[in-house]
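A single structure is presented below for examination.
Every protein chain except one is present and positioned as in the full complex.
Per-chain residue numbering starts at 1, and chain names A, B and C are given in the order in which the chains are listed.
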Amino acid sequence: MQSIKTLQEKKNTAILLIHCPDRQGILATVTEFLNRNKGNIIYLDQHVDRQEMIFYMRVEWELDRFAIPSDKIGEYFDTLIGRPMQMVWKLYFSAEIPRMALFVSQMPHCLFDILARYTAGEWDVEIPLIVSNHQKLEPVAKRFGIDFHHIPVTKDNKAEQEALELKLLGEYRIDFIVLARYMQILSKGFVDRFPNRIINIHHSFLPAFAGAKPYHAAHERGVKIIGATSHYVTSDLDAGPIIEQDVTRCSHADTVENLIRKGRDLEKIVLSQAVFKHLEHKILVFNNRTVVFN
Amino acid sequence: MQSIKTLQEKKNTAILLIHCPDRQGILATVTEFLNRNKGNIIYLDQHVDRQEMIFYMRVEWELDRFAIPSDKIGEYFDTLIGRPMQMVWKLYFSAEIPRMALFVSQMPHCLFDILARYTAGEWDVEIPLIVSNHQKLEPVAKRFGIDFHHIPVTKDNKAEQEALELKLLGEYRIDFIVLARYMQILSKGFVDRFPNRIINIHHSFLPAFAGAKPYHAAHERGVKIIGATSHYVTSDLDAGPIIEQDVTRCSHADTVENLIRKGRDLEKIVLSQAVFKHLEHKILVFNNRTVVFN
Amino acid sequence: MQSIKTLQEKKNTAILLIHCPDRQGILATVTEFLNRNKGNIIYLDQHVDRQEMIFYMRVEWELDRFAIPSDKIGEYFDTLIGRPMQMVWKLYFSAEIPRMALFVSQMPHCLFDILARYTAGEWDVEIPLIVSNHQKLEPVAKRFGIDFHHIPVTKDNKAEQEALELKLLGEYRIDFIVLARYMQILSKGFVDRFPNRIINIHHSFLPAFAGAKPYHAAHERGVKIIGATSHYVTSDLDAGPIIEQDVTRCSHADTVENLIRKGRDLEKIVLSQAVFKHLEHKILVFNNRTVVFN
Partner (left out) sequence: MQSIKTLQEKKNTAILLIHCPDRQGILATVTEFLNRNKGNIIYLDQHVDRQEMIFYMRVEWELDRFAIPSDKIGEYFDTLIGRPMQMVWKLYFSAEIPRMALFVSQMPHCLFDILARYTAGEWDVEIPLIVSNHQKLEPVAKRFGIDFHHIPVTKDNKAEQEALELKLLGEYRIDFIVLARYMQILSKGFVDRFPNRIINIHHSFLPAFAGAKPYHAAHERGVKIIGATSHYVTSDLDAGPIIEQDVTRCSHADTVENLIRKGRDLEKIVLSQAVFKHLEHKILVFNNRTVVFN
C-alpha cells in the first residue's frame, strides 16, 4: 500500500536496559560513563525493587557525539560496568528497525489495528510477514502488501508446521512475533526460540478466565467489568509476564455477543499498546513479571 | 453522635421487583394495573434476557392516591398478575427503613465510610448493631453511638458464637448484614438464614484472586490493574452473585503495601455502592447473577 | 476490497424512537398496540425525565408476523397513538441499510478504524463516499475500494465547495456524515441540511478545550486526564449534543506529542462507538442533549 507516512526526523540513539542486584552508586556510575564519553542522555528512568533488592534501569542517549563507536559500546560497557556490577543488560539502537511477524486466525480487528498504525507510520517497525492457520484474512494482507503464508495446523501436523513457520521466520529475519488473536497454542519448543519476543493478547482480565471462551465464562460468572491482557508468551498457557491490561464496564444487560463486541476494542488497543512498548524497548522481564518504563 | 442530617422530604412509594418467564404483555399488564389504580409510576425499568427468556422488572409508584391499601397490595398483585404470570416478586415500601448490621474485624476503612454516610444521612437505613471478632474497632462504634458486640470466633467455638450472633440479629431485628472487611468465613447454616441479604467486599477483581491475601497474589502475578468486588454471600466462598466491581491501575513500582493502600479506596467505595443499590431495592438475583437496575 | 464478512442471519425488525410529554399509560399503550398486532418486542427501553416531564422510548419488534404492512406502520401509529399523545417519533427498519459519507483531512487513524469495522462486517452500513480537503488519504480510500473526492476548501471558495459536497451527498444518497478528524468548519447552511446526522469527534473532553489545539491547551493547563468527545454537529462549534466521551490518564511526563499519540486511541474508539449507536438508532436528541439507549 502506498505509504501515507509523514517524514519524521529520525533519532540516532542507543538504549540500555539493565537489571542487577541493587547497591550504592549504580546510577552514578552509568550516567558518569555516558557523560564522560559525551553521550547526551535524553531518557533515564530507574526503579529499585526494595523487597528483592533489584535495580532496574532504562537509559537512552544520543550517539552523534558519543566517543565510543556503536559496535564497541557493548564490549566497553560490559567490561567497565556490566560485569563488575553483575548486570544483565541489553543494548538497542534506534536506527535498527525491528522486524515483526503477525500470526492471525480469523478475527481481523487486531490485525487491522496493527496494519493501520504500520501504514500510518506510527511505529518504527517492519512487518514483512503474516502467518495464519486460516485463509480468511489473506485479502487483508494483500491489500496492505504484506506476504501471507497459510499454514494450517492440526494435532497431527503441528510439529512439521511449526518447523515450517520457524523456517519462514528465519528467512524473513523476524525479531519478534505478535499473536493477533491467533487461535493456536504454540509448542514449548517454538516458544523457547523467542523468549520474551512473542506478544499475545488474551481476551480476559488475567488471571481471571484463562483458557478458552473467556467472554462466555465472564457472562456466566456475572462480572460487572471485562478486560483484556497483553503478555509475553511462555510455555505456560496464559501465564506469561503481563505487559498491559485494560477493562471496560458491562452489566446484566450484556449478552455474550455484546461482551465479545466490547472486548474487541479492548483487545486491539491493549495489544497495540504492548507492541508499542516493546518497540520502544521499554519492557524488562524478571521473575515472570515486567517492568514497563513510562 | 449528634445528627448532621439535612431534613429531606420523604417519599411514600411502593417498589416491586419481578422476574418471570418472558411472554407478551407483561409490561402492559403491570403498568395498566398500576395506572388503573391511580398509582403514579415514578420509576420503571425492565430487562429481558432473551437467551434464557426471563423478564426482569423494577417499578416504583406513589402510594398517596393508590386505590389499594398497602397491606393488601401483595395479595391483590399476586392473585391478579403474579401467579397467573408465574412471577417471583418482592414488594418493598420506601417508608420501611431497613435495619443493617455491620460485621468488622480490624480494618476500619469500610466501617468509617459506611458510618460517615449513615451519619450524613446519605442512606435511608438504621444501623443499630456492630459485631466484631476483635475489640479494636469498639472505639469507632462508640463514637458513632452504635452498639458493639465483641464475639471472638475460633475453630472450636464457631457454632456457638454464630448462634450468639443470630440471637443478636434477631433481637436487633436486623434485615441484612454488611461484612465490612470481616475476616471470618460464615457457616452455610448462618448464610442460609440471610439469602441475598449478606453483602461482602472482596479485595480483588473476582474471580481473579479469590481466597486469602489477594494483593500478595496480584503482586506475585504482576498484574497492571487491581480491583475490588462486592457480592452477596453464598456458602460457596467468594463465589456469590457480584453486585459491583471497580479497578485501579498499578505498576511494577507498586509494592504489596501500595496495592493494599490503593485497594482500600476501591474497597470502601465498591462496598458502599453495593449497599446503596441494596437499600434502593435495585438488585435482583437469579442463577447466581445479579440484575442491577440504574 | 474483497469482503471478509461472516454471513449473519439478518434481523427483520422495526424500531420506534419516541419522545413526548410524560403522562400515565404511554408505555402500556405502545406495547399493547404492538402486542395486539402480533409485533414481537425484542427490545424495549424507556426513560422519563421527571424534571422536564418528558417520556423517552426505544422499542424494536419483529416484522415477520406483524399485522400492519411496513409502509403503513408510520401512518397507523401516528393516527392511533402518536398525534393523540403529542409524540415526536421516528421509525426505522433494520432492513434499510444507512448510507454514510466520511469526511477526512490528513490524519488516518479514525478513517482506518471505521473502514476496518466496515470491511469486517461489524456494522450494518454502506460507505460509498469519502470526501477530503486534502489528497493524502486517497490511497487509503482506494485500497478499501471507496470513491474519494478531493475538495479543497479555502475562505474564498467555501460556499461553492460546500455546494459541490452537497451535490455529491445527494448523488450518493447519503443518510449521514461522519467527520473523521475533518479539519474544516462546516457552514450553518450545510449543517442545517443534516440535523443530528453529522457526527464529529473532538479531541478533548468537552466542554474543556473546545476549539483548536486542545492537546496543547491540555498540556499547558497541566491536566492529569485527557479525553475525547463525539457529538452531533450544530452550527455552534463544538457545542452540539454529546454522544460519547472517554478519557485516559496522563502526567507531567507526557509531552504534547505523547498526548496526541494517546489521544488518537481515544478518538477512534469514541467516534466509532458514536457511529455504532447512531447505526443502531439508539440516540434521541432533545434540548441539545442526547438520550443514548443501552
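General remarks:
The rule is simple: contacts are C-beta pairs under 8 Å (C-beta built on N, C-alpha and C of every residue); 3 or more make two chains touch, one makes a residue touch a chain.
Keep in mind that this is a model prediction, so the values were computed, not measured.
For the chain missing from the display, the contacting residue among C:M53, C:A95, C:A159 or C:I225 is C:I225, taking the whole complex into account.
Of the listed positions C:M87, C:I260 or C:V291, the one in contact with the omitted chain in the full complex is C:V291. When the missing chain is restored to the complex, the residue among B:A120, B:A159 or B:L237 that touches it is B:A120. Which of A:Q46, A:S70 or A:Q161 touches the hidden chain is settled by the complete complex: it is A:Q46.
Checked against the full complex, the one of C:N12, C:Q135, C:N157 or C:S251 touching the unshown chain is C:S251. Within the complete assembly, residues 1-2, 4, 108-109, 112-113, 116-117, 119-120, 122, 136-137, 139-140, 143-144, 251, 253, 261, 264-265, 269, 272-273, 294 of chain B touch the chain that is not shown.
Interface residues of chain A with the unshown chain, by the touch rule above, are 24-25, 27-28, 31-32, 35, 40-42, 44, 46, 48, 50, 249. Against the chain not displayed here, chain C makes contact via residues 47, 49-51, 56, 205-209, 221-225, 227, 241-247, 251-253, 255-256, 288-292.
Quick note on the criterion: only the chains that are shown with their structure count from here on.
Two chains share more touching C-beta pairs than any other pair, namely A-B.
Mean C-alpha position of chain A lies 42 Å from that of chain B. Chain geometry summary: the mean Cα position of chain A and that of chain C are 35 Å apart.
Residues of chain B in contact with two or more other chains: 50.
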